[in-house]
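To keep things clear, I will list the structure first and then write my remarks on it.
Here the complex is missing one protein chain, while the rest keep their positions.
Then we have subunit A:
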Amino acid sequence: MKTSLYKFAALAGITMLTVMTAEAAETTPPQLPVPAAAQLCTSCHGAQGQGIDIIGPRLAGLSADYISNQLALFHAGKRQNPTMLAMAATVQGENIAVVAQYFSQQPVADIQLQFRGDKVGISDPFETLAFQGDWSRTIPACVSCHGPSAVGGGQFPRLAGQQASYLKTQLLAWQEGSRTGDADNMMGNIALKLTAAEIDGLSQFFANIK
């Protein structure tokens, strides 16, 4: 994806805006049939991986790399959720790629992207944290890895439009150490520095990017 986009931009000689449109076009239907391997997933994550609040987070908008890796982490016990532990066990071998591909190709609504620097002085403390970080605690801006408006890419999940309840659960899991498996515990380290109020506020902030 990264490479193809790169080449696309370089060869076709088009603007960034066009690339983003192209990216959106890539992920919009034709509606794909749900592969057999992903049938079980859809009961909690929705037929298009759009998520069912509280029951299952949105998978649409996540990269195939990320989804495959999360399945592997559930298999390895580095992510813990009683339901997902059992469900992840049903997806093995080649089916991991099938499931990851399917959900990664499901559409998410277009959003107006916010880039770093679009706003300078930000009054909302959670938006400040997201776009500027808090370096007095060595917390980088969330968007420095999760991308403009935290739409995610590669191993960095999309946060924009994800369920607030899920984002909060995950940040708490990183804090407690019940979610691990990222390189150098980068996310765990950052989550540890967040206050309870910041976890609530950031979860709401990202969930509301729609």
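Some points to look at:
Please note the rule applied: a contact is a pair of C-beta atoms (placed from the backbone, for glycine too) under 8 Å apart; a residue touches a chain by one contact, two chains touch by 3 or more; residues count from 1.
The rule is short, and it goes like this: contacts and distances are computed from a predicted model.
Of "Lipooligosaccharide transport system ATP-binding protein", "SpoVR family protein", "Cytochrome c family protein" or "Alpha-ketoacid dehydrogenase subunit beta", only "Cytochrome c family protein" is the UniProt protein name of the chain excluded from the display. Here one chain is not drawn; of A:Gln48, A:Gln70, A:Gln106 or A:Gln132, the residue touching it is A:Gln132.
Residue A:Val143 is the one among A:Cys41, A:Met87, A:Val108 or A:Val143 that touches the chain missing from this view. Subunit A residues in contact with the hidden partner, per the touch definition given at the top, are 2, 5-6, 9-10, 13-14, 16-17, 19-20, 23, 113, 115-118, 120-123, 132-133, 135, 138-140, 143-149, 151-156, 182-186, 188-190.
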